[in-house]
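Left out: one protein chain. Kept in place: all the others.
Should a chain be cited, it is by its letter among A and B, assigned in written order, with residues numbered from 1 in that chain.
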Amino acid sequence: MNISLIVPCFVDQFYPQAGLDAVKVLERLGMIVNFPTAQTCCGQPAFNSGYWNEARAVARHQMAVFRDAGAVVILSGSCGAMVKVFYPELFQGQPEEAEAKTLAAKTYEFSDFLVNKLGVLDVGAQFSARVTFHDGCHGLRELGLKDPPRQLLRHVRGLELVEMKEAETCCGFGGTFAVKFPMISTAMAEVKCKSAIETRASVIVSNDSSCLMQIRGLLDRQQYPIKTLHLAEVLART
Amino acid sequence: MEPEKKNMTNREIILGRIREALKSPEAVHEVPVDPPSSFKQWLPPVGDSLEEQMDLFRSNVEDLRADFKLCASLDEAIRCLQAMAVEYDWKKIGLHRGVLTETVARGLDLVKVMTDEGYVLADLESCDAALTGCDALIAQTGSVLVSSTTSGGRALSVLPPHHIVLARENQLVPNLTVALERAQEKYGDQYPSFLSLITGPSRTGDIERILVLGAHGPKRLTILLVR
Partner (left out) sequence: MNPHAKQFNAAARSTTADLHHREWIQKALGGYYAKRDENKDRFQSWSSARTAAAAIKQEAITHLDRYLVEFADRLEARGAKVFWAPDAQEARDYIVRLAREKQVRSIIKSKSMTSEEIHLNDTLEREGFEVVESDLGEYIVQLRKEAPYHLVFPAMHLNRGQISDLFQDKLGSKPTNNPGDLTMIARNVMRRKFCEADMGISGANFAIAETGMISITENEGNARLTTSLPPIHVAIVGIEKVLPKLTDLALFLPMLSTAGAGQLLTCYNTFYGGPRQPGEPDGPREFHVVLLDNGRTRLLADAEQRNALRCIRCGACLNVCPVYKNVGGHSYGTTYQGPIGSVITPHLRGLRDWKHLSQASSLCGACTEACPVKIDLHHHLLRNRRNAVTSQTSVPEKLLYQGFAFVMRRPEFYRLAAGIARLLRPMQWLVQGTWLDPLRPWTKTRSFPAFAAKSFREQWNQRKKT
């Protein structure tokens, strides 16, 4: 099966391993992965700040890049929500409305694709660790993806999955919110990290690298030994 | 401008604003409204039989820290009330006229403050207990529906520290919808000015979220259901 991959801009520049591991997993499952190199960004930063015209301009480019793609797999809950939920809203009543809806319908967040489209729970992964999962808000609430990442993790050999009390609580990233209201953002990160540490897990896993950037940022500064990994990085391990 | 005229103008101003505001097309098309009979599919379930409803009512009332006593007869209710008067050392009780309340209070040798023709506030305020009827008991929530008609006015059931409600078996209804529908049937257009759903004794959690009973209303609520 031919799939096209959307790699969020920050994964591209800061966390490429997550992207490479996602490709590894998808190819292991028999997918032919295309990466259209003309892709750039989903436009969410402009959208969240209220600059919807500018967001539309970027979205039009992104839609053009994936116009002829089959299934599109996207490596982040927040970018996934931008495409699936907000592109149709952005283009409501505009000429590109139909195209936005088409792209939204054929786009899947990574765990959503594996579990709900391919029907796969066991990707043949092996990773001995005590792991706790952080639910990125967009993936959880805009896309409704509470179970798929957990189902995938439960089938990883050797992995012990524990739930943290604040699993569903926002980590405080929120895009520009993290720099516009850093004191609130940091407090939220502290609550998240404290809850993760309480589980005595050695790794925090999420399907959203922007969340992991925030969480990793606080953990490093406060020198907590707990690691962070993207879901794809765990599933790639054999 | 005189107050009445000003108010009419204000009314037109606000209604005018509303009509103007609603002219803009709806962003989402309207969704049909479900009839009240469908609420029971989503709200907490209630059994169909009287026994199930009685059990549910009892367990809800006990969870609410109120008392429920099933009296096989009026005589038993009379004795029950007498026992309470002794246990709680009542000196004065407030009540209103009615077959049920007057009958059950027969055995009480206390000062009685009747509210029907009006009352002195200080007298009611110093009552140890209040005895009233009710409109309905609701199994789903463990609530009592009272009105100024069935409970001797507004203050009787809330001012004294112990409220005793008298009810008959046929007053037990499964849920809130039925209770409200029956009240509408019973009163038609001539509503009492006051109806209240009482669910347990008065309480507050305003201090450190710690539960304290008897904030401003009664600390004790007793429901006597007479067969």
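Everything that follows uses one rule, which is that contacts are C-beta pairs under 8 Å (C-beta built on N, C-alpha and C of every residue); 3 or more make two chains touch, one makes a residue touch a chain.
Note that the structure is a prediction, hence the values are computed from the model and not measured.
Identify the visible chains that the left-out chain touches across the whole complex.
A, B
At which residues does subunit B meet the chain that is not included here?
Residues of subunit B in touch with the missing chain: 3, 7, 10-11, 13-15, 17-22, 24-28, 30-34, 36, 38-39, 41-45, 96, 115-119, 121-122, 125, 141, 143, 148-149, 152-155, 158-159, 175-177, 179-181, 183-184, 191-210, 212, 214-218.
Determine and list the subunit A residues touching the chain excluded from the picture.
Answer for subunit A: residues 7, 9, 11-17, 19-20, 23, 35, 37-41, 43, 45-52, 54-55, 57-58, 60-61, 137-138, 140-142, 168-170, 172-175, 177-189, 191, 213-214, 216-218, 220-221 touch the chain left out.
Methods note: only the chains that are shown with their structure count from here on.
Taking each chain's centre as the mean position of its Cα atoms, how many Å separate subunit A from subunit B?
Subunit A and subunit B have C-alpha centres separated by 52 Å.
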